[in-house]
Each structure stands twice: as structure tokens, then as C-alpha cells.
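Have a look at this one before I ask anything.
Only one protein chain is missing; all other protein chains are in place.
What follows is subunit A.
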């Protein structure tokens, strides 16, 4: 079978192949052996990541957070088989493409997606799923009903768009507010660096996060602010 696999891309830690599994378009995420690190460390990290990813995908389903469906886990070959969204765009690419088409309507669409992201992250946190790597590379937009709209306008038609969260390798289950604060801080930093032309993006997402539910929100905000202050206070000598 491996001879027929087509490589789609090399991600942050895995190689992604596409194939057809039981008649469905499938993506194989293979956490190949990293020769730069000690083999014992590599084995333990890889096992843990595969376990985390599979577990969180399942948990998201119960929580009502859309993720690729999980088809198969193969620890031996370090692979996860999952639903492949053939027609999708990462939120990162969506925002980068916005630049060329800036008009007010498109900005409203971005606000709609920011709200969606905030609500979705909150939903994960309510279910104690800490994503661990919240960046716009790990969020996909897909169509609810497949359309024939041209690629450059399709993703602006927000009433027909759904948000999918992917890449749960660094995720874990934890009830503490500290981890939620760190998760938000990681997201904020990724947005500031990647999408510096939209400086208000995080605050919009955070507002949606806060208003989605009130439970524990004060504690989470204050933890997030602690983590953030720690970063600002460091003097960085040398």
C-alpha cells in the first residue's frame, strides 16, 4: 500500500499522505522518525502525540467541535488515518488572501470567523480539551454544502462555512485554568506574529470566547493575564 501513497505535504512534525480508505478520501498523518533527537525520546514523544491526537478528536466529537473523523490508529507505523477535507483552506491562508481583496464586506466575514474561533476554543476549554498549538495553520474552513463558487470568493460566503480544528498532537485533557490561559496566550502570540496586519484579531476572538459562556471566565482571564505578564517582565539579558 505504501507504494501508492501520495505525499500531500510535510507539516510541522508529520508527513501527510493522501489515500483512499474504505472508499473515503483519507489523510494519513505519519509522525516519521526524527533522527535529530534521541531514539528513546523520539519514541515516547511520538507515542504520546498519537495518543493525544486520537483522544482529543474523539472528545471533540462529544463536545460538538468539528474535527476530521478518526479512521484508524497505527502505532506500529506511527500513523493516524483521518478524514481528508479535500476542499478546504487553512484560516491562515484565508486571512493572507484577504489582503488582495480588502473591502468592508470581507472584513465582516473575518469578524464572523473570529467569533466562530472564539466560541469554538471556548467549547473545547469547557470540555477541558487544551489544544496546545492554537495557530491559524491548525484551523480549516470547509463548506457545509459543496458549491461551485470560484475559489477566491467561496470562503467569503460565511453562512455556508464551517470551522474545523485539526492537529491535536500537543493537546491534553486538563481541568486547570492555568492551561487554558496558556492556550489563549499561545494563540494570541501566533496571531500577533502571523497576522500583524490585523492587530485586533485576537481581541475579537477573546471577546467571543468570553461571551460564549461565563463559567470560570474570571479565573481564566486572570491566569491568561498572569502568563502574559510573565512574558513581559522578563529582562532578557545576553
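Quick notes on this one:
In this section, a residue touches a chain if its C-beta (ideal position, glycine included) is under 8 Å from a C-beta of that chain, and two chains touch if they have at least 3 such contacts; residues count from 1.
One rule holds in what follows: contacts and distances are computed from a predicted model.
Here one chain is missing from view; checked against "N(6)-L-threonylcarbamoyladenine synthase", "NEDD8-activating enzyme E1 catalytic subunit", "Actin-related protein 10" or "Dynactin subunit 4", UniProt names that protein "N(6)-L-threonylcarbamoyladenine synthase".
Only one residue in the set A:127, A:160 or A:194 touches the chain that does not appear here, and it is A:194.
Residues of subunit A in touch with the missing chain: 10-13, 32, 34-38, 40-41, 44-45, 92, 132-135, 137, 170, 182, 186, 189-190, 192-194, 196-197, 227, 230-238.
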